[in-house]
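All protein chains of the complex are present and in place, except for one that has been dropped.
Moving on, here comes subunit A:
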Amino acid sequence: MPQKKYMEVPSDEPRGRNISSYFRTLSIKSKSSDEVGLNHVVPAPGTPVSRLQTLKNSPESHRHVGADSDDDWNANVDSFDSPPPKHIEHIPRRSGSVHSLGPGLVMSQANTSGPLRRTPQLEASPQLEALYPSLTPARESPGMRASPGRDPAPDDLATSAQIEELNALNAKFLRFKKVITADNVNLAELKRLSWNGIPRELRAVSWQLLLGYLPTNASRRSDALARKRAEYTDGVAQVLGADHTRDTAMWHQIAIDVPRTTQHIKLYTYAATQAALQRILYLWAVRHPASGYVQGINDLCTPFFQTFLASHAPDVELCDPALLPRATMDAVEADTFWCLTKLLDTIQDNYIHEQPGILRQVRELEGLVARIDAELVVHLRAQGVEFMQFAFRWMNCLLMRELNLEMVVRMWDTYLSETPLGFATFHVYVCAAFLVKFADELKDMEFQEVIMFLQNPPTRDWGVKNMELMMSEAFIWQSLYKNAAAHLRA
């Protein structure tokens, strides 16, 4: 049973420390963000920068919250070990316009085969600083800020918080860039950084490196990619060719699922997208006869597809792939296939006959929650609620039905940095944190309400802060329990 092995966390020691301090910071922040809500607002007037906004695009709540905890952030920002406040770049998309980083900062026009050649635009960062020399404001003492008696002009406060966040973003970006542009990428380092979220512009490359799809050795990349992409094209030609007997039941199942995949995002309503997903899923299914296509795998395609496509289409959610160059789309499709394959390799027993991986995870989840909040489990049992009734889907679709796609993507930054066990093992701890978050409410509910609540949890509007808090909690549970596996077999 390969899955029995529990976490090997790479160079765990410093990270462990950081995460818990991160966790403390986050709990404070997240509370306030809950109170304020996560509404988009117009940035404060007089902010220097239309440019800034495109980079930043942060809800007001985040800004205030950021202002509250500047010390923590500043203390952390300069250290590699610490979690930078990366959340600003992951705010859920509501309005189309705010999102792209602006043409000057989108890092990729070329195909992914030459990620490193795209770096010139990264050099925009010093330029950016030159444009806004006042980006580093003199630090006020925290006391001054927090003092309720004094009332600093809210604009100033917001602006300086904004600037600090930008600087943090920039610093983070440079740290990633340094790792990724090395001749030989230090994977352990990339994992460590990625745990706390990957900058949007570097995500495609980072994911491909973390999954082992892209070679760490820069000189081998373009050959390797060319080979894999050709292999995919050949594979598709073969299984769709005249010599291959079509598995009609499987083809049909995929064909009815693809048009109902992520339909609320325009990208997935286009024929070109659906045709690509159909090919990807069918080829994967044919190549993995032990499981074949299982509903839910269609969902797992989308974070890859969208992330890789975003390198070529700034407004990816509205993009019609048919309008992109053929070679670009072929590359995105092939990369999606291979990365999906890599991911599914780590959770294969979720989808084979009787889905033992999922049954195990649901059992583990129940055991874990019994440890964390015994009262909750007692209550659920008394109400006749079985974990299988709500958690099956959490495992089968990796919480993709409960969270918006943007948050799933952020979650995958962390999961991929836990490769190879992120999706099989760490996910269970995340689900525990997810459930326990609602423990108080659930304890006041009867069977029917519990099921309805968990079928439709109030998490589709969650933002990055909620996600990061949840994952930090999961990390703590994992640190506490991963080597004490006896509870999972209870």
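Here is the rule we use: a contact is a pair of C-beta atoms (placed from the backbone, for glycine too) under 8 Å apart; a residue touches a chain by one contact, two chains touch by 3 or more; residues count from 1.
Everything that follows uses one rule, which is that contacts and distances are computed from a predicted model.
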| item | value |
| --- | --- |
| Choices "Vacuolar fusion protein MON1 homolog", "Ras-related protein Rab7", "DNA polymerase delta small subunit" or "Centromere protein X" - which one is the UniProt name of the chain not shown | "Ras-related protein Rab7" |
| Identified contact with the non-displayed chain, of A:Asp183, A:Asp243 or A:Glu354 | A:Glu354 |
| Residue touching the undisplayed chain, where the options are A:Ser194, A:Gln208 or A:Gln253 | A:Gln253 |
| Touching residue (missing chain; options A:Lys342, A:Arg393 or A:Arg410) | A:Arg393 |
| Hidden partner interface residues of subunit A, rising order | 253, 256-257, 260-261, 263-264, 292, 294-296, 298-299, 351, 353-355, 359, 384, 386, 388-390, 392-393, 396-397, 401, 448, 451-452, 455 |
